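In this view, the complex is presented without one of its protein chains, the others remaining in place.
Right after this comes chain A.
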Amino acid sequence: MALVSVAVVTAVALSACAPSNGGTDAGQTTAPVSQAEIDEAMDTETTITFWTWVPDIQKEVDLFEAKYPKITVDVVNVGTGTAQYPKLRTALKAGKGAPDVAQIEYQYIPSFRQTNSLVDLTPYGGAELEDSYVEWVWNQVADDAGVWSVPQDSGPLGNLYRSDIYAQAGITEAPATWDDFAEDAKTIKEKTDSYISNLPGNDPGQIVGLFWQAGAKPFSYDGDKTVGIDLDSAETQKVVSFWQDLIDQDLVSTDADFNDAWYQGFASGKYASWQTAAWGPVFLQGTAADTSGKWTAAKIPQWNAGEDVSGNWGGSSNAVITGTKNPIVAAEFSKFLNTDPESTLAFANEQFLFPTTTDTLSSPDFIGTESEFYGGQKVNELFAGVSDTVSTDFQWLPFNDYVYSSFNDTLGKAIADHGDMSAALTAWQDAVTAYAKQQGFTVE
């Protein structure tokens, strides 16, 4: 403990040692790369480093190495998501030690773009991938200025519910609208003592997904110096006041998610449903194995009856990192991993990453699967349909670490403490705006 202060100071010192990155590193180009150059690069002995936290990804990497025997991919797991990014940033600032390819979640792409840390894949045939992907997913990685990453998986929102608890409360159908959801919440609490759902205060991803579904556009970034911050809007306030009402009536619990107590909540029937992403069904299967056969997957409730819109929670991509000495190999690797039919199907069916290519989303080998945990329902098919209903132009701010950590101190805290969520949403807006201004951005 006594050395921590020194350690912090040292780490601070190290991370700021090197000059910041420009986009001018050797080996990178803005002119299109010819097929001959690609062929030559792929036939030269090369080793590239790939930072990722996806379990068992070696399986897909092996497919790539089998096709290109002269290329070796060094797979390194330096931590999941928010644990990896500071390390990546430190390596980038130090000017060495950064990987050639890295796993990056969609919400962090602008953050790494802002520091010129991502190679524009346009000269490497990146733009040609557009037609392979679902539109909203493509917009997460590309804009007018370039293609910044290759999509791997996504998380369109649906609703997983315990059909046995619903039946016990006399409800036969999943709520079609949020109004139905609120009514069901009362009935379920009265008749079964279960909470209809849990809203965690530690997980900005879920509530931002719900904002997305409600049509909010809380963030925008022009790729340069201008950001838009609209966290405190009519749409977000609508979402927040809806949940506040349910929390105040003790119809929704507010436990932190992804910890033991929360897992047990699913196993014990404390929560009757989970408004979650397309990766949720398989996750739940592992977490609440004893409740197999009792779950049903449905679409997310709608704000207006008759509509069919969803949001997204999670998903990530593979980006080529600035400073790589082998941009062609790195780009070809990212493209192969996430577009080769065998590789993408393996991701979908074996690692349960929810697919993003239109081919895999319509492949009978994927959507035809019947899931026992959901009473034989074709869950993949349902979520593949949901993927088409996600609004297409959702953006992120170029400093997502701060956006998420300040959530925990404001809106997240209000959720956890059953405080005033509306005021906390305003406080979140203010904190993010103050940070943006202090960091020199023009706030629109």
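Keep this in mind: contacts are C-beta pairs under 8 Å (C-beta built on N, C-alpha and C of every residue); 3 or more make two chains touch, one makes a residue touch a chain; residues count from 1.
Heads up, the rule we're going with is that contacts and distances are computed from a predicted model.
Q: As a check of understanding, state which of "Y4yA family PLP-dependent enzyme", "Heparinase II/III-like protein", "Multiple sugar transport system permease protein" or "Cytochrome d ubiquinol oxidase subunit II" is the UniProt name of the chain not shown.
A: Its record in UniProt gives the absent chain the protein name "Multiple sugar transport system permease protein".
Q: Give the residue, chosen from A:Asp131, A:Asp260, A:Asp290 or A:Asp393, that touches the chain omitted from the document.
A: A:Asp260
Q: Please identify which residue in A:Pro99, A:Pro156, A:Pro175 or A:Gly201 touches the non-displayed chain.
A: Per the contact definition at the top, the residue touching the missing chain is A:Gly201.
Q: List the chain A residues touching the unshown chain?
A: Residues of chain A in contact with the hidden chain: 1-2, 4-6, 8-16, 20, 86, 89, 114-115, 201-202, 225, 256, 259-261, 264-265, 398-399, 401-402, 405-406, 408-409, 412-413, 415-417, 435, 438-441.
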